[in-house]
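All protein chains of the complex are present and in place, except for one that has been dropped.
The block that comes next holds subunit A.
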Amino acid sequence: MNGYLLFKPIVLATLFIKEQVKEPVALFWIVISPVVMFYLINYAKLPEGKLSYKYLDITSWFYAFVSSSVALFGLAFYIVGRRESGFLRSFVYTRSTKVIFLSGQFLAYSFMSVIYCSAFYGLTRFYFGVMGFSEFATIVGRFYICFLLFSIPSLLLTLIPMGFQNANTVFSIVSFVMLALGVVSISSSHPVLEVVSFFNPMWWANQIMLVGVADGLLVVMFVGVLFVFSLWMTYRFLLINPVWSRY
């Protein structure tokens, strides 16, 4: 295998990132909406003294939600979009092109996840005092694990033959349900909710943001294994033809 073949996913990821950056509305919305929500909730709920709370205790759910948005509406939704536009049918139909496409897509949204996390950190951290690089690096690391966690169901969702609009609706429902169940679980210890939380990726993402990678090593390893499995499943069963086409 020559160097160019290995280099292809990186070049493709660069082009995908360029495409994403040239569509600033989606970029802006995924970054800004959680930040605005964060300030609105804190303005309504937190008395002045609560600012002494640890930063991650207040923001962990927001980071979890942002990482889910990047996985669902970035990584997975763009796979559906490229299928429904006919792009996959035109160029991605062999084993090697599937590998290039999925690798490029994953690299692009790995990069975007770090950008989204950094933007959220930059726009909210100063509210709690001085920023620190080691704290920032820790948060980015945890956030990236959350992104991998949400990529598992997101990638598997792309294997369902849904059109663009239906995919958008389903992704929105999944995002909303995960968040709603996560929020409900904060103030309730009902046994049913505890069981539901166990199967809610948003709850696990919140735990990862709070506990960290070192203390949650088993969970992180489990996420890694499941992510590799879901990526392989996506490669193996990637839908090439648009759902709207007759093929």
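Convention: a contact is a pair of C-beta atoms (placed from the backbone, for glycine too) under 8 Å apart; a residue touches a chain by one contact, two chains touch by 3 or more; residues count from 1.
In this text, contacts and distances are computed from a predicted model.
The chain that is not shown carries the UniProt protein name "ABC transporter", picked from "Iminophenyl-pyruvate dimer synthase domain-containing protein", "ABC transporter", "Glutamate transport system substrate-binding protein" or "2-oxoglutarate oxidoreductase". Note that of A:P34, A:G182, A:G216 or A:P242, the residue touching the chain absent from this view is A:P242.
Among the residues A:I100, A:M162 or A:M178, only A:I100 touches the chain that is left out of the figure.
Remark: the residues of subunit A touching the chain excluded from display are 2, 4-5, 8, 11-12, 15, 18-19, 22-23, 85-87, 89-94, 97, 100-101, 104, 240-242, 245, 247.
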